[in-house]
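Of the protein chains in this complex, all but one are displayed in their positions.
This part shows chain A:
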Amino acid sequence: MSSTNISDISWYYDFPPFFTLQPNLDTRRKQLDAWCSLVLDYCRLKKIFTFDVNDAKKFPLFFNTKINRQLDNNFIQVLLEELRSRGNIEWQDKNKRHCLVLWKSIEEWAKTVHHWITSRGMNGTVCTFYELLYSDDTLSAEFHKIDENLFRRILMELERRGQATVFSDNGAEGVKFL
């Protein structure tokens, strides 16, 4: 998937006005819709789970070298706020610099993890975070090597549903699934 061109997932990516916030509200709405789905598609494709505003200048999607256009800071802020209001990003800090990118909602992630656990008969067992995220056992699982903060957030959701308990013992962090 790494060779996929961004233009392949969106034809308007090479359209210069796409990179300038449109003054007409109707047009702007459509433009933001398109940007939101582009960001989510891109992150899903590249398996990106977090975004740091400080690194926005390094985020390949916000640059189109082919037409020599890039998003300015204001546009990025508007776009992030739009994504947040749709529940597609979740700020990790008060300063709104670092966020989780949720191209799959926390609820869906929680279901995925729980389904995986159940299908392997691992209910009632204790697992380490490392085992779930990095071991060969989870190679085929969708949550293999996902961002640890996102993983914690998913476990929090599972705790809320009463399907897991996160605990630590002598610095070892683990989770018990129900």
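List of remarks:
Quick note on the criterion: contacts are C-beta pairs under 8 Å (C-beta built on N, C-alpha and C of every residue); 3 or more make two chains touch, one makes a residue touch a chain; residues count from 1.
As a working rule, contacts and distances are computed from a predicted model.
Hidden from the displayed complex is a chain whose UniProt protein name, among "Charged multivesicular body protein 6", "EKC/KEOPS complex subunit BUD32", "Eukaryotic translation initiation factor 3 subunit E" or "Methyltransferase-like protein 5", is "Charged multivesicular body protein 6". Between the chain not shown and the residues A:Leu38, A:Leu61 or A:Ala164, the one that touches is A:Ala164. Of A:Thr20, A:Ser85, A:Ser105 or A:Thr125, it is A:Thr125 that touches the chain left out of the display. Even with one chain removed from view, chain A keeps its contact list with that chain: residues 124-128, 130-131, 135, 156, 159-160, 162, 164-165, 167, 169-170, 172, 174, 176-178.
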